[in-house]
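Of the protein chains in this complex, all but one are displayed in their positions.
The chains carry the letters A and B, assigned in the order they are written, with residues numbered from 1 in each.
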Amino acid sequence: MSPLHVGLISIIAFMVLLMLRMPIAYAMALVGFAGFAYLTSPAAAFSMVANEIFTNFSSYSLGVIAMFVWMGFLAFYSGIGTKLYVFAYKLIGHYPGGLAIATQAACAVFGAICGSNTATAATIGAIALPEMNKYKYDVSLATASVAAGGVLGVLIPPSVIFIVYGIATEQSVGKLFIAGIIPGIVLMLLYIAAIYIITSRKKELGPPGAKADWQERFSALRGGLGEVLVIFLISMGGLFIGWFTPTEAGAVGAAGVLGVALFKRSISWEGFNKSLLDATRTTAMIMLLIAGAMIFGRLMAISRVPLELAQLAGSLPLPPFAVMAVILLIYLVLGCFIDALAMILLTVPIFYPIAVNMLGYDPIWFGVIIVLTVAMGVITPPVGMNVYIIKGIAPDIPLEVIFKGIWPFLLAIIICLAILMAFPQLATFLPGLIS
Amino acid sequence: SSGSSPGQAKKQGAVELNLAHFFPATHPAETELIQPWAKAISEATDGQVIIKSNPGETLLKADGIYEGVVNGVADIGLSCFSYTRGRFPVLEAFELPGTTYNNSKVASKVAWEGIKQLNPQEIQDTKLMMVFCTGPGDLFTKIPVNSLEDLQGLGIRATGLSADTLKALGANPVPMPQSDAYEALSKGVVKGNLSTVEVLKGWKHAEVTQYLTRTPFLYNTLFFITMNLDKWNSLSPENQKAIEEVSKEYFEEVAISLWDKQAETALKYAFDEKGMKEIKLSDQEISRWVNLVKPMQDDFVKKMNEKGYQGQQIMDTVKSLADKYNKEYK
Partner (left out) sequence: MKKLEGLVTGLSRILNNIAGFCMVLVMALVVANILLRVLFKHPILGAYEYVVYTTAVMIGLTLGYCAVQNGHIAVDFVVERLPLKAQAIIDTLINATALLFWAACAWQTCMHAQRMTANGLVSPTTQIPVAPFIYLVAFGLLALSLVLLVKTIESLRKVFSLSSISMPAPNVESIQKAAVSK
């Protein structure tokens, strides 16, 4: 059997194990191991797996996820998250879907501190899901909006994916960061529009509340949001002044929330323990998934499935626009199985020369397009890291219920892509100013 | 691009070897060294040995590459010895500060010839095909560093041996991965980086630093290209010989000057496009710096002696080769 066949059979085997209710992380690791063992040797495959597990668990850039996740649970158990959502509810809760809309804004703001889509989804999810549940929001809408909101975390700078793209293509990371700002805001607005449209047509999905007067709003604001503001200002300010790196911001945020909660005596010993229990469980779940995805990615690398697909796209006798569409389609398909970072590493070296050198697209613009397309992969079934993370936070909700709610947001991303195709300036205008 | 090199026709019964490295697919290490070298090997072995490159850590992470080659995860690997500290105790001698390397040619010749002379136990578990170096590294900073005094307490990103070096000089080494350094420099979390100037362009550090202090006695990094021993032994003697000849040619013609060429383009970019300022230390200043890092070489000798190696002999080998090649390649 050729490596390519082994790769394709492995994808099928993975799907079968998935359907047989094997935990996703196990299935990716097991199939990745087995395929690798077949193509090299069992000893080599075991060495690869042992190495991947420890390297990913001890990765500095991934370890930051743990701190952000804990920060989210601390905010939940100390009631700070509740206060935020009470305020948001008083402010825009009378619009249909108001809290889901507020959640998108929260993701965008949080995305300015955190560079990872998974950490954004996990942190905001820990705070937002119980609250939207309280106000009787539709489960599908609530969970999907947080999973999709996580995408804003990598589009709005800082962003791990832009860094990886920048290094793989020798493009300016600074320019890429700036290029992501406007598309990030556009996507947030499209998300908000999507939520507003579906909840206006079916009010029970995001039931509007009574309109609060300004006095109620101010009292909600006084009820302890000052501290949240302080934490936020410290985190943002500290990042911009240069006290700490984005990787360290998670620990600062967790310490800030814990400090406020202790100062206000709003967290019990039990709540503290629960926050740790939930945070460790969620982190372990995410990290085993990432390790599994990496192991599977190693098999994909030596089986050369992504490579063959990419070369196929490059050889098609089509006009530039159509080749671009084929590239995006391939990303969408691969995104169903491969994790975002692994996919960038595997495919950008092949697609970048086609898109930029052959077809003449702008490299910064292409970076934004790739980040958006790859980000689509983290919410599409069957392998959608962000959806898995939401499932980890809300274990009672079946995966398919979350995936069911994803479609409006997926459509929003596709519209965002179309807008960027039609108006590339949206991505290239700001970075053009600094050169 | 990555993957099977064009022009490599696969023969019946040909051996396919997976090569793993961490450089991006666009990096000269891939485009100017690995790809042409692989193609030349395929031609020299009449299509019987085909090397498929997996750049950008797609097959193995940088610090797992040597071990991965030992265990057969990859057949061939290209990475740095210093990513796995303690694993190659003798080879650390080539990276110790206090030895001046004029350029990457000198550093590469010293390392490869020195390794052949010393033939240390630590590299016997793979077939070492080539060792080449970055050569000297420099300090690039957000504030000018004209003297030791400017360096005192300054937060500089550095890991491993370089962290020890900066500590000895009185700076504040801040270890973080190269991938975090851009953000950290841009926001001023750290005020500089000690590395090869290639990083100015490759990792865009010229966007976030303004001054470049030349320190050709502070830094060196060794890269290896090595093959799984069983895979090597499975090749026919003719193919082994052909591969050794091609590797020798690519070492001399490409590898040893790879970093010099990169330094050249990176400096052009940094000075002309990004307006960075170059700072050259006076001879007197240089000797102050060298005096501060010299004890690290003495420490090395002492530690190696304790472990049962000939510490002084190792250090002397490095020194005499460096003297020899610094004269040859100015």
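Details
Basically, contacts are C-beta pairs under 8 Å (C-beta built on N, C-alpha and C of every residue); 3 or more make two chains touch, one makes a residue touch a chain.
Because the structure is predicted, anything quoted here is derived from the model rather than measured.
Contact with the omitted chain, checked across A:287, A:327 or A:369, is made by A:287. If you put the hidden chain back, the residue from B:153, B:237 or B:275 that touches it is B:153.
When the omitted chain is restored, the residue from B:23, B:83, B:259 or B:325 that touches it is B:83.
Among the residues A:59, A:133, A:200 or A:266, only A:59 touches the chain that is left out of the figure.
One chain of the complex is left out; on chain A, the residues touching it are 17-26, 29-30, 33, 46-47, 49-51, 53-54, 57-60, 63, 66-67, 70, 243-244, 248, 251-252, 254-255, 258, 273, 276-277, 279-285, 287-288, 382, 388, 391-392, 395, 398-400. Even with one chain removed from view, chain B keeps its contact list with that chain: residues 67, 82-87, 89, 153, 155, 159-160, 163, 167, 172-176.
The rule is simple: only the chains that are shown with their structure count from here on.
Taking each chain's centre as the average of its CA atoms, chain A and chain B sit 35 Å apart. Touching chain B in their complex are the following residues of chain A: 40-41, 43-45, 47-48, 51, 55, 60-61, 158, 163, 166-170, 172-174, 239-247, 297-298, 301-302, 304, 307, 311, 342, 345-346, 349-350, 352-353. Contact residues of chain B toward chain A in the complex are 1-3, 18, 24-26, 54-61, 63-64, 67-68, 71-73, 176-177, 179-180, 182-184, 186-189, 201-204, 207-208.
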